[in-house]
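The complex appears here without one of its protein chains, the remainder shown in place.
So, chain A:
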Amino acid sequence: MLTQEQHYMPRTGMVTLLTELQQRGYEVIGPGVQDGAIVFHPLTQVDSLPQGIEQTQQPGHYRLHQTESARYFSWANGPQALKPLTFAPRETLWRSEQNADGSLRFTETLADRSLTAVIGIRGCDLAALALQEQHFAEDPYYRQRRANLLLIAVDCSHPADTCFCASTGDGPGADRGYDIALTELDDGYLVRANSEPGKAVLAALPLEAASQKHLEQADDQHRHARQQQRQLPRFDPERLIHQGQSAVWEAVADRCLSCGNCTSVCPSCFCFSEQEVPELDGQTSSHQRQWDSCFSEGHSYIHGHRFRPDTRGRYRQWLTHKFGSWVEQYGRSGCTGCGRCISWCPVGIDPLEILEQLGQEGTDE
């Protein structure tokens, strides 16, 4: 899987990496512990990385544990990673202002973004970014944020029980779409670069030749990480769309809160709503967009009618789009196996179980 040249960096090299990024003008975003979860936030010192933190993830359940390990990346993921950095949860797209003669003036709000380096991205996140890339190809707000990102991936060594990236082909290792990738070992890292900016940063790091021992340890670790309990079941994406009348939807709607947490944590979900936010004086207004979800009533609203008034229709929309029509739209399923929708569902619904049930059923008459 690993085609780039591999170097070895001792664990202390992480300080050099952070300093180098800062000196090159990057704002560095990295993982840390906040409110009981791994959360990506500004990283100013290596000490605030989640050293020794491991996690338990189950349907509707997420807990962190402190261990004696010196590792910084011995967890799978948190509720978010890259998505909020490229597709903002809420942002102003433009402002409008009323001129004295009553006409309107529109102002672009696209501001310069600072260079941002993100440490600790996983293979599943990079695969989801590639999907967002297709969807937001023409979106200037997305493009500008994306263009300023330097991505430093870390191969996932500790997948959670909710992970199934091995079966979607998107992990646990990072094999595309990164600038730099690390494999964390007991005493340091294997390091590889995949872009010119990545190579430039590498040149400043205290690197040594990777020893046979290190390479073997990395291979063992990777093989172990691939042994995931969960797997994407076999199903035919085209059939899903013809199973709209299945009783499976009814059953899952009884358990589902329609809360939209699955779509919010999904790294590939891209739905948004737009709204006008006028100032009190009535002379200026901001046009905003914000994350929406196919589980909200507004999502299926057109003038005078709601197409999906109930949870049954909304759950069906989410699953058949993500695993079915997404293939037609973007050439692959929208699922990269991160398992977030399973862990962060407050009632612990596992979409893979629903897919499995549908796979055993026929299509509509």
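We adopt the following convention: a contact is a pair of C-beta atoms (placed from the backbone, for glycine too) under 8 Å apart; a residue touches a chain by one contact, two chains touch by 3 or more; residues count from 1.
Operating definition for what follows: contacts and distances are computed from a predicted model.
S.K.: According to its UniProt entry, is the unseen chain "Rod shape-determining protein MreD", "Thioredoxin domain-containing protein", "Sulfhydrogenase subunit delta" or "NADH-quinone oxidoreductase subunit H"?
M.R.: Answer from the record: the omitted chain is "Sulfhydrogenase subunit delta".
S.K.: Among the options A:Gly60, A:Pro206 or A:Gly359, which residue touches the chain absent from this view?
M.R.: Touches the omitted chain: A:Gly60.
S.K.: Which of these, A:Thr12, A:Gln245, A:Gln275 or A:Gln329, touches the one chain of the complex that we don't see?
M.R.: Only one of A:Thr12, A:Gln245, A:Gln275 or A:Gln329 touches the chain omitted from view, namely A:Gln275.
S.K.: In the full complex, which of A:Thr168, A:Ser264 or A:Gln317 touches the chain missing from this view?
M.R.: A:Ser264
S.K.: Please identify, in ascending order, the residues of chain A that touch the omitted chain?
M.R.: Interface residues of chain A facing the absent chain: 34-37, 39, 60-63, 79-80, 84, 89-90, 254-261, 264-265, 275, 277-282, 290-293, 296-298, 309-311, 343-347.
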